[in-house]
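Every protein chain except one is present and positioned as in the full complex.
Let's turn to chain A:
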């Protein structure tokens, strides 16, 4: 009798458990540290915009997958002319925008004309400057003509900045985004959350989730509590110092992946004494990367010796170019005419990795006689002072654009590095289509930049997501900004 009763109780409990699980099986609530100011990814650089809408609400002609490879998106296939200047895209049929209007070649032309227009406010306009012309061949075919070969073209048109928008709705995308993606915008409770719901007539494979809420939680402590209490189901990139709480908890999974963020001690190469190679070499010798990775990223960062992502096939390990050697650093400083060292300022933007790295570097530099004054700044003045006006000695920043070694070929860029050899090599790299030769060129560039000690190369930022253990299909890596929902599902 007693046995039957407990079996009955157990099965009742089991029933309850399964019905509870079934109830939560198609919705997700994701914690996001910053609220996007608007939801149009083609008119702003805020990461939070792409986190919510990229590949969820909006799609591009191509799409970037979790490993950074280019996949077909709204374009089902394409052909490239032998000279690498003409790209002809075949578009998917039966695609509709969330307001019911159909997607056609005209929308593609409209999107790119808008990006390249005189009064365009696209944050990445420069990436699309190789496009000379976009022509509609028929409603399902569009042809791009480039002014010069551009190996990154297919990647760049898959970014959030080049998602396809419709002329009917483009002007309202900031507050009412209308795209072609698997999720349609449902509501935005300002200051609180954005809710997306599955778009029934989506042209591609249906995602498992029917609804997704992005909850804006700025405070790390509050985010930790929300995760622990089950008020949110996960967050895509959480503060490294909070991860131990979740690593030891079986209800959560911590996903550690890669980003495209080369974190560097940016050095004003145009300003004395940093225009002297010996001074920059001395600084490179004074940097102890292991200490910085441990102290500033809690061990999650990957040391780098040049401006290149370690997971990229063209990567060359140059971390040994200037090994940690304070003695050698002092010698080089003496050779450069600073036997007693010098003082400089280090301007730090308001991100944990920069503030923490800055303190460690200041103490490392002090040991070789370089006296750093740390200046903590907010984003807006940092952007203006350091980035626009080049009014700085040193700063720490993560460059998150993928394959961005080309910034070293731009003498007007904020760190002021002007090397004709690098400029020529970069031009050749952009125009080369042969894979083996491209790799050679990219590695040559990495080597020159490392040897010139243009900047202090610190580490590649890691992506550290915390998710409910019963979720799967989240991106581990962040080849582009975004939290792509298409493969996420609840499992038992």
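Some observations on this one:
One rule holds in what follows: a contact is a pair of C-beta atoms (placed from the backbone, for glycine too) under 8 Å apart; a residue touches a chain by one contact, two chains touch by 3 or more; residues count from 1.
The definition used in the following text is that contacts and distances are computed from a predicted model.
Missing chain, UniProt protein name: "Peptide/nickel transport system permease protein", from among "Benzoyl-CoA 2,3-epoxidase subunit BoxB", "Aspartyl/glutamyl-tRNA(Asn/Gln) amidotransferase subunit B", "Acyl-CoA carboxylase subunit beta" or "Peptide/nickel transport system permease protein". Looking at A:174, A:239, A:362 or A:375, the residue that reaches the missing chain in the full complex is A:174. Between the chain not shown and the residues A:272, A:337 or A:381, the one that touches is A:381. Those residues of chain A that touch the chain absent from the view are 35, 37-38, 44-46, 118-127, 174-175, 189-193, 215-219, 221-222, 225-226, 228-231, 378-381, 383-385, 387-388, 397, 401.
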